[in-house]
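With one protein chain removed, the remaining protein chains of the complex are shown where they sit.
Up next is subunit A:
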Amino acid sequence: MSSSPPPSSAAASPSCPKKMIALRSSDGETFEIEEAAALQSKTLENMIDEDCAGTPIPLPNVTGKILAKVVEFCSKHAEPGVDDESLRAWDAEFVNVEQATVFDYILAANFLEIPTLLNLTCNVVADMIRGKTPDEIRKFFNIKSIFSPEEEEEVRRENHWAFE
């Protein structure tokens, strides 16, 4: 996805307060986020452009618990002057959570179209898959295998080079 140029209103002069956007989670909690941080989300960017005049933007797909963390992520990534290495370390801590929460982050990042968060969280799940046998992967994620033994044999033969 190409990155969008920052809109002129994002440049806040010292005397003007930074523009805050209000968000409402699926369970009714309200959160405030700086406009610069909100622009990390393509979904929010589009909604801000439509200028819903200060009413909180409803996000029916995201719970309060997750939205709080997403706001934290976007705010951190909008901060000026953070060097690559510390940001990477911060990201690593951010995703150091239980499996179910990582999946919640993925869904939120997808819904809100935040590419940095989406890549980060999908990479975490890929790390969980890496190095495991198919059985181990199924157990870890509770994937129900509905292959019959013959079907599974057929798939293995189809891609035999990957299993040798």
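Note that a residue touches a chain if its C-beta (ideal position, glycine included) is under 8 Å from a C-beta of that chain, and two chains touch if they have at least 3 such contacts; residues count from 1.
As a working rule, contacts and distances are computed from a predicted model.
Chosen from "Aminotransferase class I/classII large domain-containing protein", "Sodium/hydrogen exchanger", "FBD domain-containing protein" or "ATP synthase subunit b", the protein name that UniProt gives for the omitted chain reads "FBD domain-containing protein". Against the chain not shown here, subunit A presents residues 99-100, 103, 106-107, 110, 118-119, 122-123, 125-127, 129-130, 134, 137-138, 141-147, 151-152, 155-156, 158-159, 161-163.
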